[in-house]
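Since the structure comes first, as structure tokens, the remarks are kept for the end.
Let's look at chain A:
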Amino acid sequence: MITAINFFQALIIILGAPLVRGIIAQFKARLQRRQGASIWRPYADLAKLFRKEDIVPPTASWVFRFAPIVLFGATVSVAAFVPVVQPSALLASRGDFFLLVYLLALGRFFLSLGALDGGSAFGGMGASREALVSSLAEAPFLLGLAAVAILAAHADIAGIVVWTLRQNVFNISGVHILAFISLAMVTVAETGRMPVDNPTTHLELTMIHEGMVLEYSGPSLALIEWASAVKLHAMLALLIALFDPWGMASSLSGLGIGAALLLYCAKAALFVIVLAVIESGMAKLRMYLVPDFLGVASALSALAVIFTVLAKR
Partner candidate 1 sequence: MILLLPLAVTILGAGFVLCFRNPRIATRVALTVGGLEVASLGAVVWRVHAHGALQAGRYLRADGLSSLFLINIAFISALVLVYASGYLRHMGEGRFSSPRWFYALVFLFLFTMISVCLSANLGLLWIMMEGTTLASALLVGFYNTEGAVEAGWKYLMVCTVGIAFALFGTIVLYLAAVKAGMNPAAALDWAALMNAVPQMGFDPNLVKLAFVFIIVGYGTKIGFVPMHSWLPDAHAEAPTPISALLSAVLLNCAMYALIRYDAIISHTTTSAFAHTLLLVFGLLSMIVAGLLILVQRNLKRLMAYSSVEHMGIIAIGLGLGGPLGLFGALLHIFNHSVAKSLLFFSAGNIRQNFGTLRMDGVTGMARTLPQTSTALVVGSLAIVGLPPFSLFVSEFAILSEAFSQAHYVLAVLFLVVLSVVFGGFAYHFIRLLCGEPNGVPANSKLIPSEYTVMGIASVTLLCFGAHIPHMFTIILQEAMAVLR
Partner candidate 2 sequence: MGLVEIATGKVLSSFSVFLFLTILLLVVARRISTAILLFSAQSAIITAEVLATGFRERLAEAYVVGALVFLIKVVLIPRAFFRLVDRLKTPRDVKASTTPTQSVFIAAAMIYLSYAAVHSYGQSVRVPEDALAAAVALILTGAFLMVSRNKALMQMLGLLVLENGIYLAALTTTYGMPLVIEIGIFFDILIGLLLMGIFTFRIRDTFDHLDVSKLRRLRG
Partner candidate 3 sequence: MIVVVTASTGFAFLVGWELMTLVSAGLILMEGDSTERRHNVFIYLMMMHAGAAAVVASFFLFLPYSHSLDFASIRTASASMPAGIRTLIFLLAFVGFGTKAGIIPLHLWLPRAHPIAPSPVSALMSGVMLKTAVYGFVRFAFDFLGGGPSWSGYVVLLAGAVSGLLGVLYAIAEHDLKRLLAYHSVENIGIIYLGLGTSLVFLAHQAPVLAALALIAALLHTFNHALFKSLLFLGAGAISNATHTVDLEELGGLQRRMPVTGATFLIACCSIVGLPLFNGFISEWLTFRSFLAGSLLTNTKAQIVLPLMVGVLALIGGLAAACFVKVFGVAFLGRPHSKEAEHAEEAPLAMRAGMGLLAAACLWIGILPGFFLRPLASLAQVLVPGAGVPEETLSIARIIPWVAVFVLGVGGAAALLKHRRKMVRTWACGLPELSSRMQYTSTAFSKPIRFVFSTVYKPDRKVESLPADQPYFPATISYRSVRTTSYEKALYRPFVDLILSAAHQLRRMQTGNIQVYLLYIFLTLVSLLMFLRFQG
């Protein structure tokens, strides 16, 4: 039963991912006084891409084709870490956040390789920038999570969530706030949103993620796009589970699950809207300001870790 629900959760994240993207795009359009595409548009794109043929540069090796698959696999299994409607997940029981973060790293690693295999300047450009961002993003990511984990005295996400559920909503420690801010910034950086990266542009000066996937097409591109969507959604879900899990079903009653699901959708929608507002409000940072951005994040997370000790006293 529980496993079934966990599968269900994973599916929610995986299948819901394009929808999240759609909603963001739609809402941004609204903010910009455009009447944007429908929120189901990403599904259509994926379907189309899957039907198309795969175009491979003659210089490319099997790594080029292999990369999207690994990326997808890794990202999807990340999705299996995140509790959505009730405080456990397929792999969340013993798989801790280090594993989660490094699975993301695995995917990224191969994506960058694939980009380099394309043999064009853009791939390299994207990969190199991605390398910078991600290498700097990893530290605050882990530190932020570590701070929460230390408070909860659990390293596995399920444990953390359970602990958080037991807390009162109103006595959130400063640790949580700091960790949340830093993790949010990391999420922005990791998922390549504004102000770190602009997912909609294809201009050499700005693009990171888009640069990497420039050579991809057809199913491979579909996998990549889907994977990045899943990543975004998983990160959102993670943030929710860690910092705002209240309302998750404690019992496995169908009603409780349903309620939890609805509540989750509401929270997710809220997060999405906030993200969209930020994105359309901000201009993209210069490439070499990104380190400062992440530096702030790391500082915050480090502070969070230190506060875990000071808060106890």
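If you want to know what made the cut, all candidates are chains of the complex that A comes from, given by their letters.
Here are a few things to note about the model shown:
One rule holds in what follows: contacts are C-beta pairs under 8 Å (C-beta built on N, C-alpha and C of every residue); 3 or more make two chains touch, one makes a residue touch a chain; residues count from 1.
What you see is a predicted model; the values in this text were computed from it and never measured.
Touch, as defined above, links chain A to just one of 1, 2 or 3 in this complex, and that is 3. Remark: chain A residues 50, 53-65, 68-70, 72-74, 76-77, 80, 90-91, 94-96, 98-99, 101-103, 105-106, 108-109, 112-113, 115-121, 123-125, 127-129, 131-132, 134-143, 146-147, 149-150, 153, 155, 215, 218-220, 223, 287-288, 291, 298, 301-302, 305-306, 308-309, 313 touch candidate 3 in the complex.
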